[in-house]
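As you look at this complex, bear in mind that one protein chain is not there, while each of the others sits in place.
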Amino acid sequence: MTPTRKRRVYMILIIIMGVTTAVSLMLAAMNKNMEFFYDPSQVAAGEAPVDQLIRVGGMVVEGSIVRTSNTLLTQFDVTDNAHSMTVSYTGILPDLFREGQGIIAKGKMNDTGQFIAAEVLAKHDETYMPPEVASAMKNKAAQP
Amino acid sequence: MNRLMRWIHIKGSPENYYRLAGRLIPWFAIPGLLLLVTGIVYGLVFAPPDYQQGDAYRIIFIHVPSAWMSLFIYLGMSVAAAIALIWRIKVAELTAMACAPIGAVFTALTLLTGSLWGKPMWGTYWEWDARMTSELILLFIYLAIMGLYQAIEDRRKAARAASLLVLVGLVNIPIIHYSVQWWSTLHQGVTVLDRKMDPSMLWPLLIVAVATKLIFATNLLQRTRLLLISTESRKRWVREMAKTETPS
Partner (left out) sequence: MSLSEFLNMGGYGFFVWWSYGLFAIAILWLLLLPRIQKRFRLKEVRQQIALEQLREQRAGKSSISGSQSSSPESD
């Protein structure tokens, strides 16, 4: 490469490095912002602030879902396998919301230690399979 | 190196490239469209529903290939941009510039189909989390590249300035890819490389993924040819072609 071309390559490299630094700084700041997420253990330890918009997440505990008959109010427990906490939510739940499913709830803790969700989002995993395969796998797992 | 560069300059002359690209287009276009139809019919009709998501998961057959294309096209555009900046080859400049609108379309499709999938499954059309935000930034980068190319009068200076922006925007690509590992996000992690998908569902996905690559190749050649006509409109070869090529 000729000297001018070499200089051009260095120039480009310097610009890319500059932007990389800027972006990584921005991302570090973004990471700090993600800290208003709490898991049930942190909530049990009393780390979650009261009456502030936070997010909690975990698995929906089997058999914990309580639906009211004439309103859209639903109560359920979420767990991180160490601690669990109760979430109340009024509204339509996503289709993937079910027992054992990972969810994220956005809302506020009230002063009695209950979490009032304004929004419930369901996470899904990376596994895709036909229903027959899923039930066959379940059967196999059930057999000793 | 010098002999190679001379060869590239001759073979890569605008006129030669135009003719070569024209001959190559049907070889990409026809298999591309056939595979696309095959993959979509397979995915919509013959693939089984998912055990958790039912039929809603069928959006994956266009969402994931579009997302792969949004990144793949950016990488291709970066290679062309680097060649354009270092060796100032005109065809490389135009190739990089022709990539941008195609990449923008696939990025927009990724965001739209993802949003239409997220609403019934997650419960929201949009969430400002790392994966979705970084993909939206990718769309803005594509649009900025197209905008910068249009904003500068001198076509060659415009292409070089936009190529520089292409390389700068490259930092966003690893961020998109690793966002599901670096941050807790609503978006799922890696499926295909971890073999977490049943073969009856994986095949249509892979077929559409190959089809979109071929369609990209077709479109890239089409768009590069178009840019060649525009930027070389005063050259003799374009004028001769305009006279002989009657509109069909």
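Order of writing sets the chain letters: A and B. Residues in each chain are counted from 1.
As a working rule, a residue touches a chain if its C-beta (ideal position, glycine included) is under 8 Å from a C-beta of that chain, and two chains touch if they have at least 3 such contacts.
Just so it is clear, the structure is predicted and the values come from calculations on it, not from any experiment.
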Contacts of the hidden chain among displayed chains: B
Hidden partner chain, touching residue among B:L112, B:A158, B:V171 or B:L202: B:L112
Absent-chain interface as seen on chain B, which is shown: 29, 36, 40, 44-45, 49, 54-56, 58-59, 62-63, 66, 101-102, 105, 108-109, 112-113, 116-117, 119-120, 215, 218-219, 222-223, 225-226, 229-230, 233-236, 238-239, 241-243, 245, 247
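What we mean here is this: only the chains that are shown with their structure count from here on.
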Mean-CA-position distance for chain B and chain A (Å): 31
Chain A-touching residues of chain B, taken from the complex the two chains share: 48-54, 56-57, 60, 82, 85-87, 120-124, 127, 130, 164, 167-168, 170-172, 175, 183-184, 186, 188-191, 194, 196-198, 200-201
Chain B contact footprint on chain A (complex, rising order): 1, 5, 8-9, 12, 15-16, 19-20, 23, 27, 30-31, 34, 37, 57, 92-97, 104, 119-135
